[in-house]
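All protein chains but one are shown in place.
Residue numbering begins at 1 within each chain, and the chains themselves are lettered A and B in the order written.
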Amino acid sequence: MSFLTSLVNGLSLGSIYAIIALGYTMVYGIAKMLNFAHGDFIMVGSYIIFICVSTAGLPPAVGILLAIILCTLLGIGTEKVAYKPLRHAKSNLAVLITAIGVSYLLENLALLIFGADTKSFTNVVTWPGLTLFGGQLRIQGVTIVTILVSLAILIVLQLFINHTKNGQAMLAVAQDQGAATLMGIDVNKTISLTFAIGSGLAAIAGALLCSAYPSLTPYTGAMPGIKAFVAAVLGGIGSIPGAMIGGLVLGIVEILSKTYISSQLSDAIVFGILVVVLLVKPTGLLGKVTQEKV
Amino acid sequence: MTDKILKAMTLKGKAAAGRKSPAATYAFVIAAYAVLELFIRTGVMSSHLQGLLVPMVYYAIVAVGLNICVGILGELSLGHAGFMCIGAFGSAVFSLLTDGVLPDGLRFLFAFLVGVALSTLFGFLIGIPVLRLNGDYLAIVTLAFGEIIKNLLNALYLGIDENGLHASLSNQMALGLSPDGKMLINGAMGVTGTPHDANFTISVVVLLIALFFAQNLVHSKHGRAIMAIRDNRIAAESIGINIVRYKMQAFTISAAIAGAAGVLFSHNISTLQATSQNFGYNVSIMILVYVVLGGIGNLRGSVIAASVLYLLPELLRGLNKYRMLIYSIVLIAVMIFNWAPAAITWRENLAAKIRAGRHGRKENA
Partner (left out) sequence: MKKTSRIISAVMVSAMAVSMLAGCGSSSTGSASSTAASTAAASADTESAAASGATFKIGAIGPLTGGAAAYGNAVCNAAELAAKEINANGGMNGYQVEVKTEDDELDNQKSVNAYNTLKDWGMQMLVGPTTSACSIAVSEYTKDDNMFQITPSGSAVDCVKYDNVFRVCFSDPAQGTASADYIAEHQLASKIGIIYDSSDVYSSGITQNFVTEAQAKGLTIVSQEAFTADNKTDFSVQLQKAKDGGADLVFLPIYYTEASLILQQANTMGYKPTFFGCDGLDGILSVDNFDTSLAEGVMLLTPFAADADDDLTRNFVAAYEKDYGGTPNQFAADSYDAMYAIKAAVEKANITPDMSVSDICEAMKTAMTQITIDGLTSSGMTWQASGEPNKEPKAVIIKNGAYVSAE
C-alpha cells in the first residue's frame, strides 16, 4: 500500500511538472529557444490568483481566468520586447541570456511588490478527493484534477496542432522558418501564438502547483521550472507527448527515490536518471532523431 | 596535410572568434592589475572594492574556462559551477589536512594542484558520457552533473582520526570518529577553517596561467581541430580528426580551469558550503552570462565581462532593494543592444555616418 501511496504522490507531482513542461516544450519546439523565464510566469500567475481569491475575495474561477489572460498578455509582450529582436542573432545563446534577464526581472519585481514573506495559497480545488481500500489509500482532489487537466491539455494541444490551420502553421514554423514564410505563414504571429499558449499554460500550472503545495514566494516558480525543463528534455524536447511522459516519469522517480533510497540524495538520483536515459536515448524518450545530412 | 586543411577551414572561425594577439591580452590583464594595485597601495581604493578583487578574478578565470567549452568547442555547458565546487572542496580538505604540517606557501601550491587535479579528473570522467550528446541535451546533462555534485557534497561527511579517513553519506554519527578526530566535511555545514591563502596577486597569476593555457590551446593544432569540429563536425571527421579525443581535451581543460577558480574561491573565505548560492545551476548560468556578454570565443572579453558584471550589482548597492531589478534590466538591454541584428545595423550605420561626417569635415578644412 505504501508503494501505491508513493505512486499516487508521484503522479501528483509529475502531472504538475508535465503541465509546466508542456509550455517549455511548445516554446522550444517552435521558437527554438529555452525560455528560462517560464517558471517565473507560473509565479506571476499564482500571485494574480492569490490577489483575486485571497485579497479581493473573487471566486477561484475568475481568478484563474484573469491569471490566464494576464499571463498570456505578459507572454506575448515579453516575446515582442525581449526575445523577438534577438530571433536572428548570430548565436542562439543571446536569447537564452535575455530569458535569464527576464527571469531575474520578474522575480525582483515580485519581491518589490509582494515582499519576501511566504503567502499561503488557497486551494482552488475544493473537492476533497477519494478514499480507497477502506481508508488506506487517499487521493487528493487536487491530484485528480491535476492529472485530468494535464491530460485534457495534452489532448487539446494535439488536436489543435494537428487539425487546425494555426496548429499546422506551428508545425511548419517548427520545421523550417524560412520555408514557412515562403508558404505564406506569418511567422511572427505564429510565434506570438505559441508564447500566448505557453504562458497561459503557465498560469494554469501556477494554480495547480500552488493548490497542491500551497506556499507562494517570488521564487516559487524557479525550481519547478528547472525540473520541468529537465522533464521536457527527458521526454524529448519539442515533443508534446514527450513532455507529458517526461513530467510523470520525473515526478514518480523523485518520490520513489525518496521513499526507497534516500531523501538526502533524491536530487542526485533524479538527475542521475536523466543522465542514464539520455545516454541510452540521446534525444530523450520520444525525441526525434534527426538524420544528419552531409 | 590535415593541419593545412584545418587552417583553411577555420579561417572563417578565427575571424568569428574575434581573437586578438595573445600578448595583448596578457598586457591588458597585467596593466589592469598594475593600475588596481596602485590604487590599493595609495589607499584610494575602498575596502569594499578591495574585497571584490579576488572574487572578480576567480569568476573571470571560470569564465575563461567556460569560454573554451562554449566558444572554442561550441558546446553549451551549464555545469561549470560543479567543477568549481570540486576544486574548492578538494583543495579546502587538503589545506585542512596539511595545515601546520607544510609551510603556508607550499601548502597552498599543493592545495592548488590537488584542486585542479580533482576537477580535471571529474571533467574527464563526466566528459565521457556528456560529450556523446549534442546541443541542448548536452547542456541539460552538464546541468544535471553540476546538481549531482552539489547534492552529493551536501550529504557527504568526511572526518579523520588516528585510524585514517572516515566517510559517510548519511550523517556525522555514522562516521564513528574517535573523540579527538577532526571533521573535514560536515555535510551541509561544509568545510570551515580553510586558511585565507588567496590574494589579488595570486589570483591574477592564476588568471594569467589560465589564459596562457587557453590561448595556447586556441592557437595550436589541437585548437584548430577543436574549432573545426565546432564549425562542421562531419567535415572534420572526414579529414581524419579524432572527434572524441579533441572534444575530451577541450572539455577537460575547461573543467580544470574552473577547478582552479574553485581553489581561489575556497581559500578566499573561511567557510565553504555546497549551496545553490555558491555552486548551483544559477551560478553556472551567471558564468555563461559573462561568457556571452564578453563575446563567445573572445577570451579577453570574458575577463572583462566577468569583472564588470561581478562588480555591477555590488556597485549598485546604493540603490538598495532596487539593485537586482536594475541589474536585470541592464542585462536585457545590453543583450539586445549587443546582439540584436537590428541594433547592430543601427550601430554600424551610425558609425558610418560619424566616419563620413569626420571625412567631410577634413575635406572642408
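Heads up, the rule we're going with is that contacts are C-beta pairs under 8 Å (C-beta built on N, C-alpha and C of every residue); 3 or more make two chains touch, one makes a residue touch a chain.
From a predicted model like this one, the values you see are computed outputs, not experimental measurements.
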| task | Specify the residue from the set A:194, A:239 or A:266 that touches the hidden chain. | result | A:266
| Which of A:15, A:146, A:217 or A:239 sits in contact with the chain that's absent? | A:217
| request: Using the touch rule from the top, list residues of chain A that touch the missing partner. | output: 2, 5-6, 9, 13, 50, 54, 108, 111, 115-122, 138, 140, 209, 213-215, 217-219, 223-224, 254-255, 258-259, 263-264, 266-267
| field | Residues in chain B touching the chain absent from view | value | 15-16, 18, 39, 42-52, 55, 147, 151, 154-155, 171-173, 187-190, 192, 196, 265, 268-278, 280, 293-295, 298, 301, 304-305, 307-308, 311-312, 314-315, 317-318, 320-321, 323-324, 334, 338, 344, 347-348, 351
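The criterion applied here is as follows: only the chains that are shown with their structure count from here on.
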| message | How many angstrom lie between the centres of chain A and chain B, each centre taken as the mean Cα position? | response | 31
| field | chain B-facing residues of chain A, complex | value | 28, 34, 36, 82, 85-86, 88-91, 93-94, 96-98, 100-102, 104-105, 108-109, 111-112, 226, 229-230, 233, 237, 262, 264-265, 267-268, 271-272, 274-275, 278-279, 282-284, 292, 294
| query | Across the complex, what residues on chain B touch chain A? | reply | 70, 76, 129, 132-134, 136-137, 140-141, 143-145, 147-148, 151-152, 154-155, 169-170, 234, 281, 285, 288-289, 292-293, 296, 321-322, 324-325, 327-329, 331-332, 335-336, 338-343
